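The structure appears below as structure tokens.
Note that one protein chain of the assembly has been removed; the remaining protein chains are unaltered in position.
The block that comes next holds chain A.
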Amino acid sequence: MTKKWTNTYLIPYVLWIGLFVVAPLAMVLYYSFFDIQGHFSFENYLRFFTPIYLKMAISSIGYAFFITFFTLLVAYPTAYLLTRMKNRRLWLMLIILPTWINILLKAYAFIGLLGTYGPVDTLLAMSGAGRRQILFTGSSFVFVSVYLFIPFMILPIYNSLEKLNSSFVEAAYDLGASAWATFRRVIFPLTLEGVKSGCQAVFIPALSLFMLTRLIAGNRVITLGTAIEEHFLVTQDWGMGSTIAVFLILAMVVVMALMGKGWLKRW
């Protein structure tokens, strides 16, 4: 009786997973085996290993790596400072607040800020550095992405720092460790789980960015995400787009296996 009921409760979940996770994945996999004329072939997979796509893959991973790295660089000290603040809840709230705003809105805001004759451009001109192209460069893409991802990195790190027992820090001091040695040998290793889940939360979405790439980087940055978009919407080569998506999914699984001690192992 009870078992039957439990199974009934599962129906919405199974339906959801089936329709919106398993079916699309299966379709992506299915389409990846058809060339542009609609014939079954492995050609797409062979094409992926040509220099043009490999370069794209490397550039995607490279950008995702830089974005994750700089996000971590900003987020860790911020999270650490947060744990020592008096009004942590308020500060944390302020950090989370921007995530409630639509990503497109934020992207357009940055176009305004970084564009020609925008405030940043004007400021540079006034300071004597001269006008230069800021928007539609790789670095502005990384900058804006880092800005968008910072809250997702801060939260897990903040949580793990909060959980860190302060007596570990005291014990390290007591045993003669300097502030830096305490951080390197005790605080950082004990918050590594938070760092890992933060990196995961940033690296994986960063790998498949395409809208932001288009808006901020223009045509300067071509990643797997923008390539998929191109194949589906412009060249109509759904097969190749699906193939790239398959590789992207594989890359994500690899990242999760490397980073996450968490859910993958539990399965």
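Keep this in mind: a contact is a pair of C-beta atoms (placed from the backbone, for glycine too) under 8 Å apart; a residue touches a chain by one contact, two chains touch by 3 or more; residues count from 1.
Just so it is clear, contacts and distances are computed from a predicted model.
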Protein that the absent chain corresponds to, by UniProt name, given "Sulfurtransferase TusA family protein", "Aspartyl/glutamyl-tRNA(Asn/Gln) amidotransferase subunit C", "Spermidine/putrescine import ATP-binding protein PotA" or "PqqA peptide cyclase": "Spermidine/putrescine import ATP-binding protein PotA"
Touching the absent chain when the full complex is considered, from A:Thr50, A:Ser127 or A:Asn165: A:Asn165
From A:Leu114, A:Val186, A:Leu212 or A:Ala227, residue that would touch the chain that is not displayed: A:Val186
Residue ranges of chain A at the interface with the undisplayed chain: 165, 167-168, 170-178, 181, 185-186, 189-190, 192
